[in-house]
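Take this structure first; my questions come after.
With one protein chain removed, the remaining protein chains of the complex are shown where they sit.
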Amino acid sequence: MPDVQALVNDFVNKLRKRKIEGSQATARHTAEFLRSVISQQRIPYTNQAGALIDSVKAVGEQLIAANPVELAVGNVVRRVLHIIREEDLSLTTAAIGDLNISDGSDDDENDRDDRPVLSAAALAAAARKTLRPPSLHTLLEDVPNATIVPLSSSGGDSEGKCKSADKSSRIRKLKHDVIEAVNELIQDIDTCHEQIAEQAVEHIHQNEVILTLGRSRTVMEFLCAAKEKKRSFRVFVAEGAPRYQGHVLAKELVARGLQTTVITDSAVFAMISRVNMVIVGAHAIMANGGLIAPVGLNMVALAAQRHAVPFVVVAGSHKLCPLYPHNPEVLLNELKSPSDLLDFGEFSDCLDFGSGNGEPQLHVVNPTFDYVPPNLVSLFITDTGGHNPSYMYRLIADYYSADDLVLQRKSAAGN
Amino acid sequence: MWYRSPSFILDNQEQEKFLLRQQLDQQNDDVLNPPPPPSMSEISIQNPNPNISAYYQTRAAHHAVVTSDWLAQAQAAVSGGVTGEDTVEKVEEDDRVVEKGESVIEEFNSWRKQPDLAEAVAAIRALASVIRSSKATTMMELEIELKKASDSLKSWDATSISLTAACDLFMRYVTRTSALEYEDFNSARSRLMERAEKFGEISYKARRIISMLSQDFIFDGCTILVHGFSRVVLEVLKTAAQNKKSFRVFCTEGRPDRTGLRFSNEMAKLDVPVKLLIDSAVAYSMDEVDMVFVGADGVVESGGIINMMGTYQIALVAHSLNKPVYVAAESYKFARLYPLDQKDMAPALRPIDFGVPVPSKVEIEKSARDYTPPQYLTLLFTDLGVLTPSVVSDELIQLYL
């Protein structure tokens, strides 16, 4: 499939070169890209889902390696994998239903001898299990490679039993269903802002003071939605050095008629006692309910905790990452160019490697993200509603299947 | 063999050695003249040594290479301090003849003696032997029989959490694997047997998974504080060392059974820089520590853990200095317990050697374990994945609901 490979390379290059910016755009692009990969994937007669999963996994690994900091890529890849598994399962259970009916008429003796213990029901149970993360239920139940059983047997069984026409329609059906589901995912990503914004009125009350830092589109729409519902409130915007996205946000808010006050990042603590709620966006939500967020937010969260101000995070579900943060300050961070902070020309004499002992006395560090531990977050508002940080793992269990976590682990081990 | 080291030998006083010899002699006698196998009911009442928990004995047995030797020492210490006690389970251990109707406990103890075998595995193997020897013809009968056996196992040693947890887990599995899912009783039975046989493998695999999962968390140049001797933690650090990570380990001494000494020994074998701390130096050195790694005897429903004495203390110190506390525990250690405070669980007692004779009026806290509430734990590494403490209760609820 040279075409697919070319597409992959192209997309990988874009990710590598940081040509796509922002989690939402990345998530959307990734989903669309995976959709095209799936639609171009030729599917064998047997084990179709397995083939799809393998190809998506292979592609996904490359994508994640291309920009390990943008977690949305991995999230979407895993979401798509989960979708494939789900669609395959629903088809398999349907097929097994057919199989059982036909069992009565067909000579099923051989089959039974081969697999005496695996009745259709057991198979279904095993299949059901594969979508869930490993749990105490499954601990004793089946052999570790349980996932293979439903996948291969679905292909194998159906091949033995089904008519060829039936077969090809099933193949098409799986692909079709998966693409449908991916389309839904893309739509979800597109509409996540609106869905989050819908909940704004429940959280923002009359005459409240809201504080935010930097600029997040989700936050902006959230605030504006509350404004449109005739809530009047004031917004403090911390400017979000060094990129000063807060200035942009302030402009946008004022354009929508919101009372806005711009403050410096360092004034957050001074102002926090007058604030009723902190609403911020996030780069990613980790599985433990921790937050990867624009730099400076940890400080805001600590200030909010000090004054018992609720710290609310709004983020689309594509930012939900099934990984746990380990050493997040370093590994999940990206150090940008120091030129955001300092003018190179002005400081070029401090960056002089040719004098003294060859090392400059001036170092500039410009991290992009902060890690906010879960105990500082009061509430997450995603497109599915508000959640406690400790509940995040539940959402993750809904969105991702446990087998796909390995995908990341492999590439992480490879690094 | 650290316990053969001069310092250890010095610690063990002459008197104890004498007693030890006595004990051994006695043991030999027992072996020579095995008492008749007691009936099931008898065992459940009679067996556990009230002063040394059977759980503790197992631990000791697993940590020492020569099982009987170590056990004898421990026994000797007890008999020196309190009253002489006959050690029935010794006899059982040596009596390996698997007969029809032989007690599940004997089976359990025989499995338990293998140093690398987890207690839960021993329990499940023991239960499997019950199935094997069972004459039941229906699933229900088998279930009742198993239930009886597991109850007797549990009551034999109420202090071992993983034993209890494993029994519960297996029973749960048996009830779930109803004959409905399988064509007939025989196939269901053989399936149960097969799963039980494989459990050892699962346990081993669980450790591998945990060590894989935790690798990401061990970064180059970090300092890890370890408390107690946990096979899982050892596996984790072993894997990290194999992956050429550079890290440093602090081991607490782990009084009174000095598990930390053993652990530091293992670390030194792996060429990992290691430092021993006395138990009271934890807070002193916590600022250098990047993370605390502990194993667990049991993970309870609240998401907290029950572990060797001192874990709670360390977790408190780590929490106050904002250091992460990681727990490595296999999922079969998840237990249906909900301790409300430290004393709200069966105490596991153990002998404590203070080096000098302690007047009888002085009371000694002999409990071997404490309970660490979930708010002091950062993450649990289990074979189910990396979990926050709150997920643990969710898992347990799902299973036993």
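Before moving on, here are some points about what is shown:
Labels A and B are assigned to the chains in the order they are written; within every chain, residues are numbered from 1.
Here is the rule we go by: a residue touches a chain if its C-beta (ideal position, glycine included) is under 8 Å from a C-beta of that chain, and two chains touch if they have at least 3 such contacts.
Just so we're on the same page, contacts and distances are computed from a predicted model.
Missing chain, UniProt protein name, picked from "2-methoxy-6-polyprenyl-1,4-benzoquinol methylase, mitochondrial", "Elongin-C", "Translation initiation factor eIF2B subunit epsilon" or "Ribosomal RNA-processing protein 43": "Translation initiation factor eIF2B subunit epsilon". The residue from A:4, A:179, A:364 or A:379 that touches the chain not shown here is A:364.
The residue touching the chain not shown here, chosen from A:34, A:65, A:196 or A:300, is A:65. Touch with the chain that is not drawn comes from one residue among A:191, A:259 or A:337, which is A:337. Seen across the whole complex, the unshown chain contacts chain B at 220, 244, 246, 271, 273. The chain not displayed touches chain A at residues 6, 10, 16-19, 65-66, 330-331, 334-340, 343-349, 351-360, 363-364, 366, 414-415.
Assume only the chains that are shown with their structure count from here on.
Once the centre of each chain is set as its mean CA position, chain A and chain B turn out to be 39 Å apart. Taken in their complex, chain B has these residues touching chain A: 169-170, 173, 176-177, 180-183, 187, 191, 195, 198-199, 202, 205, 212-213, 215-217, 219, 331-332, 334, 379, 383-388, 390-391, 394-396, 398-399. Per the touch definition, chain A reaches chain B in the complex via residues 116-117, 119, 121-122, 125, 133-137, 139-141, 143-144, 287-289, 324, 326-327, 330-331, 374, 390-391, 393-394, 402, 405, 409, 412-413.
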